[in-house]
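I'd like to ask you about the structure that follows.
The block that comes next holds subunit A.
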Amino acid sequence: MQLNWGFMEKYLPMYIDAAILTVKIAFGGILFSLITGFICAIVRYYKIPILNGIAIVYIELSRNTPLLVQLFFLYFGLPKIGVVLSAEACAIIGVTFLGGSYMAESIRSGFESIDKVQLESAASLDLGPWLTMKEVVFPQAIAVSVPGICANVIFLIKETSVVSGIALADLMYVTKDLIGLYYETDEALLMLVIFYLIILLPISIIASVLERRLRYAGFGD
Partner candidate 1 sequence: MENKVQLKINNLRKRFGTEVVLDGINLTVNKGEVVVVLGPSGCGKSTLLRCMNGLEAISEGEILLDGEKITAGSKEITKLRQKIGMVFQSYDLFPHKNILDNVTLAPIKVQKIPRKEAEERAEKLLRRVGLWKKRKAFPRELSGGQKQRAAIVRALCMNPEVMLFDEVTAALDPQMVREVLNVMLELAEGGMTMVIVTHEMQFARAVADKIIFLEKGKITEEAEPEEFFTNPKTETAKEFLQSFVYEKHKIQ
Partner candidate 2 sequence: MQDSGINVLFMGSNFLRLLEGLCVTLRISLISVILSIPLGIFFGIFMTLKNPFSKAISRIYLEFIRIMPQLVLLFIAYFGVTRAFGWSLSADVSATVVFVLWGTAEMGDLVRGALISIPKNQYDSAFALGMTKAQTFIHIVVPQTFRRLIPLTINLTTRMIKTTSLVVLIGITEVLKVGKQIIDANRFEYPSAALWVYGVIFLLYFLACWPISVMAKKLEKRWG
C-alpha cells in the first residue's frame, strides 16, 4: 500500500480541528451527563414522588433509542416548533440526553451497593440525610460506580462519531468529505483511526488502571 504522505500532511490541520470538535462535544456531553445522571440517581435512590416517575420514563426513552435518531429530532424536528439550536448545541444536548441515563444507572448501582446497615448506623448517629449522603453513602458508592462511569465515558466519546449526521465537521465528517472529494481513501481512513486512537487509547488505559485499583484496594473487604 503506497500512502500519499503529502496528502496527509496537507490535511492534518483539518483533522486536528475535527478532533478538537469531537473532544469538545464529548467533554460537554459527558460533563452534563454526569450532572443529569447524578440528579436522576438521587431521585431514583430516594424514590422522590413524581420526579421518580419522570426519571424512569426518561431513562427508558434514552436507553432504548439511538443517538442519531435523537439528534435528528433535536436538529431537524425541534426548529419546526420554534426551538432553533445550533448543531453543536444539539450535539451536546443529544450526548447528554443519551449519557445521562447511562450515568444515572452507574451512579445508582453505587448507591444501591451500600449496605442498609450503613444507613442505619448513620441514622443512629443522627447524621441527617445530607451528611449521610456526603460522608457515608457517596464516598463508598463512588468506588462501585467508577468502573461503570469510565465505561460510559468511552462509550459516549465513541457515540459522538454520529454527530457528522447533523453536518458537524467532526472526524467522521472530514473523512467522508476527503474520501468523496479526492478518493484518498486509505490515507483518510488511516488518519481517522489514528485520531480516534489518540483520543480513546489514553482514556481506556486510565479507565482500566482505575478499575483494577478500585477492585483490589476497595474499602477494606
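Selection rule, in plain terms: all candidates are chains of the complex that A comes from, given by their letters.
Please note the rule applied: a residue touches a chain if its C-beta (ideal position, glycine included) is under 8 Å from a C-beta of that chain, and two chains touch if they have at least 3 such contacts; residues count from 1.
In this text the structure is predicted, and so the values were computed from the model without any measurement.
Subunit A shares a touch in this complex with candidate 2, selected from 1 or 2. Interface residues of subunit A, counted against candidate 2 in their complex, comprise 1, 60-61, 63-70, 72-73, 76-81, 154, 158-162, 164-165, 172, 175-176, 179, 185-186, 188-189, 192-193, 196-197, 200-201, 204.
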